[in-house]
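Note that one protein chain of the assembly has been removed; the remaining protein chains are unaltered in position.
Then we have chain A:
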Amino acid sequence: MNPQTQSAMPSYTLNCRMAHEAAALERLCQVVRIRGFRIARMNMESVGGKLDIALTLEGSRPIGMLQSQLEKLHTVAEVVLDGGVLQSRSA
């Protein structure tokens, strides 16, 4: 994938709350990757046995598809899409 292709991708921010279990982050990242998105930025905070994760993602597939796949994860309590598409830069 060349940089121009990457920058043309729509970008989204997902806020995810999940249980702080072993491999929780790996599980989240695995789903993001296999469902066709790239993590551009990730911020994680541990709050009382939970993880609050803010993900900035790039990908050409519908973000709703990823959201519903993440919501299926047993350890995920909530996935919120921040304001829809944030940006769609041209090459």
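As a working rule, a contact is a pair of C-beta atoms (placed from the backbone, for glycine too) under 8 Å apart; a residue touches a chain by one contact, two chains touch by 3 or more; residues count from 1.
Convention: contacts and distances are computed from a predicted model.
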Out of "Catalase-related peroxidase", "Transport permease protein", "Acetolactate synthase" or "Energy-coupling factor transporter transmembrane protein EcfT", flag the one the UniProt entry gives for the chain missing from this complex.
-> "Acetolactate synthase"
Listed in rising order, the chain A residues that touch the chain left out are 21-23, 26-27, 30, 34, 64-65, 68-69, 71-75
